[in-house]
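Yeah, one chain of the complex is gone here, protein chain that is, but the others are all in their spots.
For chain A:
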Amino acid sequence: MVKAVVGEESRLKLIEDRLSQASVPSQVGLVIGKLSKSLDKGFVFDLIPTPLNDAGEPASSLIESGKDDGNKKKGSKSKPQSDSSALVIDRDWVSEHARQVSRMLLGGMKVIGVYIWVNESSFKNSTITLCQTVKGVCDAVPFMDTDMDERLLIHISYSPRRWTCRNCSLASNITSSSLRPCDFKMGKVLSSLKEFRCTYNFDMRLPVFSENGSSIRKMSEVLRRGLSTHAKELKGAKCLINGRLGIEDEQYAPDGLHEVEFLLPFMHDKSLEVYRQTEVVGVLVFHGSVCSFAYLNPKEPMSQALNEIKEDIIMSLQSRLEILCDEADRDSESIIDEDQEAGRHLSMGKQIPQLDLQLQREFSNLSFPRRVFIPWLAGTYICDYILPSETIEVLKDHCVELMSMEAPEDDSAILGLESEALYVTSASKSFWDIAASQLSSESKPDGLISKKSKKERSPGTSQLAKLGDLSIVAAFFVLIFSVVVGLALFVFRSQ
């Protein structure tokens, strides 16, 4: 149970000023920070207001009780007090906001609750609504590794002006006793965070079994299952921190950026545990890299940082898969009226996550969006995902809309650590080529990997490859030539 919460002074003061100037009767938004189980402490990095919903209305509003006789809840409870008014919150919208925002957060930063800017009496009248909002957020973005079932509810009251923080326990049914006050103070949180960075390469070979009536048929489902197995494997991974083996009892990391490398069992595919001699209809190769960051409070043990970075890697892959599935859903909704057959062909690219692999008889591929890092507060980063078809403008929109921050003016401040997806293997390869190659593809030197986009695929392939070969041959000849010239010179001089 978190007992004390520290908020980042520089941010919260700014937010308080902004709120008082805006003179809105209420505002709801997300609390970004970290709940540390080991320290029993919460850290608040920032508060982000939930944007207007699709109808263009704010996510929270006050309804004067006097005008609101029809409201059942109010009717039973309220006494005729002039200043009492009920708070109405678009809970689904806040949850959706949390879902979107959490995709943009890196390791060690999470949506840890909800804040509300409202007067004291309305707050008191609406605790149940607020708790439900908190629960909605919690359900939308559950913590992956801990069983912490509590979130924060921060109330900024305008008359009198003060901050209070409550711990909202979500273990049981929500009652008025779910809320417990906790100690809240302002301080410096962000500047002392420690930064961990990791590049994680993976290459999963997911066999697709021929199972009639199997529930797992779609590509997205196969990928999701593969990811969850992989998450377990990663959980037990050993790691190197700055090139040294991470020792359990080493408590605290020194200052500076820490490079994390993960070591996994050598050729020991955990997902293969369960079957022997099974029929397969194909193999799904899922490979690439994830660039990851995690932030750690200096008082937390180093093992926590490793957990955060592992979670970030898996979350990043899951988020990307979700984004692709969302796209596919949106796409299929838009074509619902059109001729089914024509529509299928038109939007083949976006429909790939929904492909039924049991029936699929042709090679197909699905490029995941790449992750980019956007400078956020005090030297930290947040991230966003860019599909091959999108530009950096999308990302700026996300920053403004979801994170309510200024879009970075200078594009060069954005870290694009990941390049676009690479086709390690080409469409010309057959199932048997892949089946025989095991996990070896990753280690091939640069020259053999040709980067292609979908457009370039069919006719250009062989030419590209040949070009690559040619340049190697050319380089080789240049090398031989220079050696010969050097030798000749040497002989010439020594004579």
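Definition applied: a residue touches a chain if its C-beta (ideal position, glycine included) is under 8 Å from a C-beta of that chain, and two chains touch if they have at least 3 such contacts; residues count from 1.
The criterion applied here is as follows: contacts and distances are computed from a predicted model.
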From "Vacuolar ATPase assembly protein VMA22", "Probable Ufm1-specific protease isoform X1", "CENPN protein" or "Delta 4-desaturase, sphingolipid 1", the hidden chain's UniProt protein name: "Probable Ufm1-specific protease isoform X1"
Per the touch definition above, residue among A:Lys135, A:Arg205 or A:Lys396 touching the missing chain: A:Arg205
Can you tell me which of A:Lys185, A:Lys238 or A:Arg330 touches the chain that was removed from the display? A:Lys238
Had the left-out chain been drawn, it would touch chain A at residues 198-202, 205, 207-208, 219, 223, 237-238, 240, 243-245, 247, 260-269, 272, 275-291, 317, 320, 355, 357, 360-371, 417-423, 425, 429-432, 434-440, 442-443, 446, 449
